[in-house]
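The complex is shown incomplete by one protein chain, all other protein chains being positioned as in the whole.
Chains: A, B and C, in written order; residue numbering restarts at 1 for each.
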Amino acid sequence: MFRKILIANRGEIAVRVIRACRDMGIRPVAVYSEADRAARHVRFADEAYRIGGAAAADSYLRIDRVLAAAKRCGAEAIHPGYGFLSENADFAAACQQAGLRFIGPPADAIRSMGVKTQARKIMAAAGVPVVPGTPAAAGDLAQAAQYAERVGYPVMLKAAAGGGGMGMRQVEDDSGLASAWEQARGEALKAFGDDSIYIEKAIVRPRHVEVQILADHHGRVVHLGERECSLQRRRQKVLEETPSPWIEEHPRVRERLCAAAVAAAKAAGYANAGTVEFLLDQRGRFYFLEMNTRLQVEHPVTELVTGTDLVKEQILVAAGRKLQLRQEDIRFRGHAMQCRVYAEDPRAGFLPSPGRIDRLTLPEGPGIRVDCGAEEGWSVPLEYDPLIAKLCAWGQTRTEVIARLQRALSEFRVGGIATTLDLFRQILADRRFQRAEFDTGFLEREFAMRPPDPSGPPAEVRLAAMLAVIRASQAERQTASGPPDRKRSLWNARGRLAAAGFMKSQL
Amino acid sequence: MFRKILIANRGEIAVRVIRACRDMGIRPVAVYSEADRAARHVRFADEAYRIGGAAAADSYLRIDRVLAAAKRCGAEAIHPGYGFLSENADFAAACQQAGLRFIGPPADAIRSMGVKTQARKIMAAAGVPVVPGTPAAAGDLAQAAQYAERVGYPVMLKAAAGGGGMGMRQVEDDSGLASAWEQARGEALKAFGDDSIYIEKAIVRPRHVEVQILADHHGRVVHLGERECSLQRRRQKVLEETPSPWIEEHPRVRERLCAAAVAAAKAAGYANAGTVEFLLDQRGRFYFLEMNTRLQVEHPVTELVTGTDLVKEQILVAAGRKLQLRQEDIRFRGHAMQCRVYAEDPRAGFLPSPGRIDRLTLPEGPGIRVDCGAEEGWSVPLEYDPLIAKLCAWGQTRTEVIARLQRALSEFRVGGIATTLDLFRQILADRRFQRAEFDTGFLEREFAMRPPDPSGPPAEVRLAAMLAVIRASQAERQTASGPPDRKRSLWNARGRLAAAGFMKSQL
Amino acid sequence: MTDHHLLVDGEPENVRLEDGACEFGGETRVASVSDLGRGDYSVLVGGRQHLVHVRRRGLGRFEALVGGELLRIDRIDPRSLDSTPARARSSPARRVKAPMPGKVLAVRVAEGDEVSRNDPLAIVEAMKMQNELRAPEAGQVAQVQVQPGDSVSAGQTLVVIE
Partner (left out) sequence: MTDHHLLVDGEPENVRLEDGACEFGGETRVASVSDLGRGDYSVLVGGRQHLVHVRRRGLGRFEALVGGELLRIDRIDPRSLDSTPARARSSPARRVKAPMPGKVLAVRVAEGDEVSRNDPLAIVEAMKMQNELRAPEAGQVAQVQVQPGDSVSAGQTLVVIE
């Protein structure tokens, strides 16, 4: 087994991998950009090396510097997390050339699944259903228009090299094609260094379901059930759960879906953890969307219902071990759901809200798991994905999970920046969500943040605020008039106003 | 179902019950003593009522005031937690008389199990094995000495009205009887208002195992497996786990043990959640120790392996519902362990360490559950049990659980007061503990806190400390010489010493 | 017994504190305030729990965050009732501002253009996401204050519509 692993990532996923390393007795090594010196993943690691400036292109995307840091500290393997270099086949190959184990699939599998047009071909050949679309990337806007006419509007524009919703745009009719084309190419170039865009028929009101796969280098492939990720905004997942409420009522679809995912992994020559994403239409037909050749942001929900540790499995597979899990050993218990807590303001169009976190209280208690990449006093940098924490709950039923998440959200507190916590409070209270009546367009099409009550808070709440302010201003006056001496202040140690008797006994 | 429940307790267990109430859509109401106005359980509740002074006898033990608060707020039921009034049959009866549901067993079951001598009789009659001992409480020291001679040293002195290790003393020979007798009586009187002491044969090097029971008011009794709580100090449990490592290797003993526990619950006319405690000797014989007619501190480990919510089950049973769980539905997955984090100094004889918590960082991540009753900035009061949090881990195997707890302990931080965190770091690293070679005397007899290395920390650690101090003192000088202005200080925003280049690029 | 005069979001209010209770709006209620530190207060009004976070805006001027709502609360010195006037709330602006620091990727309009509500004005990139800024209402573009490639800070005006 490896003794030292370098984690070529940051934020909550770097913390997640560090934890798995500790659980296995492996020494975790972090890398950091100039903007991340004070970040949590640096503090949690045994060692940490600076690999460049704040821009990802100057640090977390620099293959040469990541490899140099790994060599320098004597790491035997590199975990790429998600994003950054995780689906970069050249990086996987470079690791191998440098004598380092890449904790992920073979470079060839990344490459073939990474080019979406090629992935479609492989899947179609393996008998996995694919969305009707163009066989290759469109060369220019004119060709894109041609392709779009051929598959028929509405269509999806997708980055051929992409994943995770970056560089994706749905186009309703030909009038919207030009601006969507430009935006998708811009994002694709930024995110993947490749602006090839291909075109698929848009499935109307689909659900997003995906199957978690584990494969070893000895030919064994197992699935760990599906996840449903239909709650999305700008094609980015917002809330994920397992099992899929729709599939839970259609167990035969699950059988076929999971079998298709295993077939897909085999066709891709896959090893390590991966996810096969599908669109599920209103009639229960599913279509291969893409294969993510890495750990997913939403992997914890699968861990919660199966009792597995996917990062540990990834490391074991990368070390050449045979999978100990057989398909029949994988048991599913209960339900799990994840809320992605972003430093974004849901009341201001989800604009990023970087800044200093001046208060951070995480929820705990039965059924709650938190994976947090942030710390109190730390400033969320502008340069990266603004995911600061993942809040997960497990429960025996979906209803119990929703109740536990609502409870956890009532305890969760982030001060100093805007977050999506309020969004989740409102989603979880929504009847349609509770009945699982949604598709990938639900959030953007039907869900709106409730505006604050224009009449303001009720009288009792106003009174409570006034009482707190009176108390605060009394403390202010004391501070202003001399050195602070809590013990001798008007307020005694137990919070009772000694002089005026304001806090006197209630019974 | 109840709409409002009053929790007649404080600390982590009050928080635990509040969470269960929220998960069920029930409004939780707290009560507090003068010392607890700023406590977490008060802040977490929807409503909170003051019931008296800091001393428990003046607040949390005041039946009249607890009932008055419940009446005042319109609660329909009272959850007693553990300790305080939880095993007070008069309180259970008073609730009923006041038209309030007591979330616990019938008063008669509390009463008969509470008098240890009577409990022994009932169990012996039901065929449950009991420890050889005196049939009744000893009237005075002379009679105690007589009884002790009869059952043969070593003997245990136990509070007849007791539980939880209070008022218990092991006596090796007749020379130690007098002082132990006095101490046990003193503690028993303090804790239970009753100084009756009875005498049992001490089982040599026993393991402590106990079985979680759930029973409804319709005759169904199920067990949720055993817990092992052999790691004790002064008869107080320190670390608990399930399954018992010893019993895991002797499944036939488990069968008989769990059957005996179900028989015990039936013999006691039991309803609600309860625990039947046994001593297990070196040869696998087990003896009824006592029945705890309440929720146990260590209930979370059972929840983690069975996927149940015991507090929820308690509330449902109290509301008259039939248990939905059948014995065959209860599946056990993996292993779980709990560390009781006390405000005690393990390097100073476990002396209580009350005071202000100036820093509190709880661990999180895969497999970790925390139940915390404390908050940063809060002062642990002197008057109550100093348990501030329970750290639990779940894993597929005992080995994985230990690794996860060690990882969680590396993240767990409590500043300002001494805690038992270091004790757990050392226990979990102990080979004998890892091999599960222990009995109830292990901690006190064989385990000693490792003293700090007299040569002090290694040179690199000293250097790190010096570098931090140099940095801190530079900040101090700046603060001293003028108004703080971080942006223009020698240290720039990203922690680099702009002038001297101390922090300059490493690559 | 003490009377406290406050302005809550500009409205004058009066609270009388007395012996573990408070009088407000003609009602007397049992009340208790506990300072939890760092600006947090646990307030019990008739037993009901309110967690209030208080921030100072100036001497005698505060804001209180309670249940997701923000209230501006100023103390009034009864000896100089007009010394702490409530500020008028700012009127809705026609300046389209950068909502966060980032980089301008594209500008979709020029000075003099007529725009409809929701027409795209500019794209600002931050944290990997491209954010399209749209016209808050119909009008004419009076000023364009940035060009593609500019770095902008939060609150910086990008486009002014008349």
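One rule holds in what follows: a residue touches a chain if its C-beta (ideal position, glycine included) is under 8 Å from a C-beta of that chain, and two chains touch if they have at least 3 such contacts.
Given the structure is predicted, the values throughout are model-derived calculations rather than measurements.
Novice: Going by the stated contact criterion, tell me the shown chains that border the hidden chain.
Specialist: A, B
Novice: Just one of A:A55, A:C73, A:V151 or A:L189 touches the chain that is missing; which is it?
Specialist: In the full complex, the listed residue that touches the missing chain is A:C73.
Novice: Which one touches the absent chain: B:R3, B:K71 or B:K190?
Specialist: Touches the omitted chain: B:K190.
Novice: Contacts of chain B with the missing chain: which residues?
Specialist: Residues of chain B in contact with the hidden chain: 166, 179, 183, 186-187, 190-191, 234, 345, 348-349, 351-354, 359, 382-386, 415, 422, 452, 456-457, 459-473, 475-476, 480, 491, 495, 500-506.
Novice: Could you list which residues of chain A touch the chain missing from the display?
Specialist: The list for chain A reads 29, 37-38, 42-43, 45-50, 72-73, 375-378.
The definition used in the following text is that only the chains that are shown with their structure count from here on.
Novice: Go ahead and note the Å separation of the Cα centroids belonging to chain B and chain C.
Specialist: Chain B and chain C have C-alpha centres separated by 45 Å.
Novice: Measure off the straight-line distance from the CA centroid of chain A to the CA centroid of chain B, and report it in whole Å.
Specialist: 36
Novice: Taking the mean of the CA coordinates per chain, how far is chain A from chain C in Å?
Specialist: Chain A and chain C have C-alpha centres separated by 30 Å.
Novice: By residue number and range, which residues of chain A touch two or more other chains?
Specialist: In chain A, 495, 503, 505-506 touch at least two other chains.
Novice: Touching two or more other chains, which residues of chain C qualify?
Specialist: In chain C, 32, 34-35, 38, 48 touch at least two other chains.
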